[in-house]
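With one protein chain held back, the other chains of the complex are shown just where they sit.
Labels run A, B and C following the written order; every chain starts at residue 1.
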Amino acid sequence: MAIAQVTIVPIGTDSTSLSGYVAEMYRVLEHAEPSIRFELTAMSTIIEGELEHIFRVVRLLHETPFEQGALRVSTTLTIDDRRDKQGSIKQKLESVAKRLQKEMES
Amino acid sequence: MAIAQVTIVPIGTDSTSLSGYVAEMYRVLEHAEPSIRFELTAMSTIIEGELEHIFRVVRLLHETPFEQGALRVSTTLTIDDRRDKQGSIKQKLESVAKRLQKEMES
Amino acid sequence: MAIAQVTIVPIGTDSTSLSGYVAEMYRVLEHAEPSIRFELTAMSTIIEGELEHIFRVVRLLHETPFEQGALRVSTTLTIDDRRDKQGSIKQKLESVAKRLQKEMES
Partner (left out) sequence: MAIAQVTIVPIGTDSTSLSGYVAEMYRVLEHAEPSIRFELTAMSTIIEGELEHIFRVVRLLHETPFEQGALRVSTTLTIDDRRDKQGSIKQKLESVAKRLQKEMES
């Protein structure tokens, strides 16, 4: 399992608002791959799942602004893939929290 | 005000775990600029604040892995800066939520 | 056709040098997809080709550091996909050069 972060931006649309595009991606994410988990942040969408599923979903997400009329799309994907340990959104945040707590106690 | 997303990765450290580095960045963020707001996600740190403060904080964060012994650091920063409207982490997420709700109702 | 930029970084390897990993990716790129064009820069690899081919190649490239012993890999991909016009590495650089020349003449 890997964790990814994806940001998809349409270029040359006449509005500075992107929320309509992000909402559409959210709907695609809800129906695309039951096996992935995802969460929206203010800057990107975080996806947890098998590498193949992440790539498939990103491929779909990249297409959504075009379906809404955009003619140019910039997609940025970062994948964090760790194979010595089962990585997950939850585990990564807990690791940092544990570190912080340990140091506060010492 | 702008919103940014930053990921800082030490290269050539012998452990695959990065939580010690992320915890240290968290402590720097807590003390660096009272005027910024920040939140940790599983893939990056999101920072909200004045552009100058964001740059200053990222400059500090970039230094922390070196202070912990790293000899090479890769820092990725994305800034979303909107000047026709007061943008914030909260506002961006609410815009998407409103869109989703409106479409569910219609 | 789209243009992409990809950077692949192994995490937790004991050396700060990444040139061995980049050289291996170069060899994979040479044999992976005859239909893509690519070039190495100091910060990333730029790939030009059909979207499906780009995704397939990035999937392969992401695997190479693992095959060389890495246990954690961070891959960052940016895709610039323009559908109102045939985009290419050459065309993008020429557009900027033309602009600069026009302004110098005026």
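In the analysis below, contacts are C-beta pairs under 8 Å (C-beta built on N, C-alpha and C of every residue); 3 or more make two chains touch, one makes a residue touch a chain.
As the structure is a prediction and not an experimental result, all values here were calculated from the model.
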Residues of chain B (touch criterion as defined above) contacting the omitted chain: 11, 51, 55, 59, 62, 66, 71-84
Missing-chain contacts mapped onto chain A: 9, 11-18, 71-72, 74, 76
Contact footprint on chain C, counting only the chain that is left out: 3-5, 7, 16-17, 19-20, 22-23, 26-27, 39-44, 46, 48, 76, 78, 80, 82, 84-85, 88-90, 92-93, 95-96, 98-100, 103
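By our rule, only the chains that are shown with their structure count from here on.
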Closest chain to the centre of mass proxy, which here is the mean CA position: A
Whole-Å gap between the CA centroids of chain A and chain B: 15
Rounded Å distance between chain B and chain C, as computed from the means of their C-alpha atoms: 25
Interchain centroid distance [CA atoms averaged], chain A/chain C, Å: 21
Where chain B touches two or more other chains at once, by residue number: 16-17, 76
